[in-house]
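Not every chain of the complex is shown here; the ones you see sit where they belong.
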Amino acid sequence: MQLSFANERVLAVVAHPDDAELLCAGTLARAQADSATIGVCVLTKGDKGQPNRPIKNLPAVRRKETQAAAKLLGAELFFGGFSDGELTDAPAARRRVVEIIRQFRPTLVLAHAAEDYHPDHRAASVLAEAATWFAASRGHRTASAPLTEPAALWFMDTINMSGFAPGFYVDISAHTELKERMLGCHRSQLARADDANFSPLLDLMRLQFRARGAQAGVAAAEAFRIHDAFMRTRAW
Amino acid sequence: MQLSFANERVLAVVAHPDDAELLCAGTLARAQADSATIGVCVLTKGDKGQPNRPIKNLPAVRRKETQAAAKLLGAELFFGGFSDGELTDAPAARRRVVEIIRQFRPTLVLAHAAEDYHPDHRAASVLAEAATWFAASRGHRTASAPLTEPAALWFMDTINMSGFAPGFYVDISAHTELKERMLGCHRSQLARADDANFSPLLDLMRLQFRARGAQAGVAAAEAFRIHDAFMRTRAW
């Protein structure tokens, strides 16, 4: 079986600058190879992800790292501009995400799973879910025009696969090199490898795409689950 | 088996003016036929549900539509007065719902399921759950006196049945005509049938009560699930 992303506009809505790399970059690369248009929306500035040797101007540094990674992928990039560790499903945040969705006009949104480990991931999950709905509602006014219908929504795997029951797997065997190069752009985070509460990122990512691949009969995979809800589910 | 609503005071707490029609009007009619007293609490003004040809004063129009529907049912009507798309589980909203519950004094509250598709439905679910508890707590002061014990709580089906696992079904075969006439009062919404992101409401409602009926061996049914929690569960 092959899932075709042709003619789709796929927007990953993630909490932190390196979350798309960890959880869905392979799938975004797959989609792009199918000629889909790709967007990445990073909600926080990643301003609290300091390595042991603190970086001045960390938000600016992470912005550049994120731009470098998005460039490798050829993705349009959006920044939510929220503070790390403080993301919540509040009216202003909803409006911001609704407006980003209206600018990019996705047909498919990839969002964090509600069961992921980080409070920002969970807030991003709720925000993405709400915003895909409101983006198509005329009553909710933002600068851009409403969509004519809500995007489909998929929830991404959790970090480390903890507590996530995959609904299906996307084969990313041909795209792991790009995924790894994208992660390589996030030097400020790779510098945290000696940080006791922070896993070496590349090891973490490789273990996950190989384990998901082993579960699904391929060299590397990413796991997802559809959001089975009114107007957010699409038959394939 | 027959579930008797005799002597009950049943309050449906819904997010939007037409949600009671879609999800529980048949059961409310059944309860009333058992001589229960019926209340409907509509939390938002429905002010963002504009049809393609916008209606001036939409909140006032929807209020009248809601009153007409409640009158058909013989239900006491309460309005939360919140803005469409902005419902949250905040202190003021909790106090408002607690006060409404204390005015009506229900023995059974019907609430949206936490897994329903609309952010307002989910907020209404959380609010109704919290308010049934606080309504019976002397420490929480509002204009009306506290209840002597919390009402039982049932969660209603989701729109389109997506992701809802029914705990039980209520036979509404004798009440579909009233349910349809009630929905017919919401003309502003029926006018949205040509709206790309809006299903023709009557078709949606009929498909659902027939499908739930087919699952439960009757012509038409509505599905519910008890809230299995301390002081909110009642043996039958």
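Order as written gives the chain letters A and B; numbering starts at 1 within each chain.
Criterion: a residue touches a chain if its C-beta (ideal position, glycine included) is under 8 Å from a C-beta of that chain, and two chains touch if they have at least 3 such contacts.
Values in this document were obtained by computation on a predicted structure and should not be read as measured data.
Engineer: Quick one: 2 copies here, how many in the whole complex?
Structural biologist: Assembly-level count of identical protein chains is 6.
One rule holds in what follows: only the chains that are shown with their structure count from here on.
Engineer: What's the rotation, in steps of 5°, that superposes chain A's Cα atoms on chain B?
Structural biologist: Copies differ by a rotation of 120 degrees.
Engineer: Using the average of all C-alpha atoms in each chain as its centre, how far is it in Å between chain A and chain B?
Structural biologist: Here the centre of chain B sits 35 Å away from the centre of chain A.
Engineer: Provide the residue numbers of chain B that touch chain A in the complex, in ascending order.
Structural biologist: For chain B paired with chain A, touching residues are 47-50, 84-86, 115-119, 158-160, 162-163, 196-197.
Engineer: Using the touch definition from the top, list the residues of chain A that touch chain B in their complex.
Structural biologist: 91, 129-130, 133-134, 136-140, 147-150, 228-233
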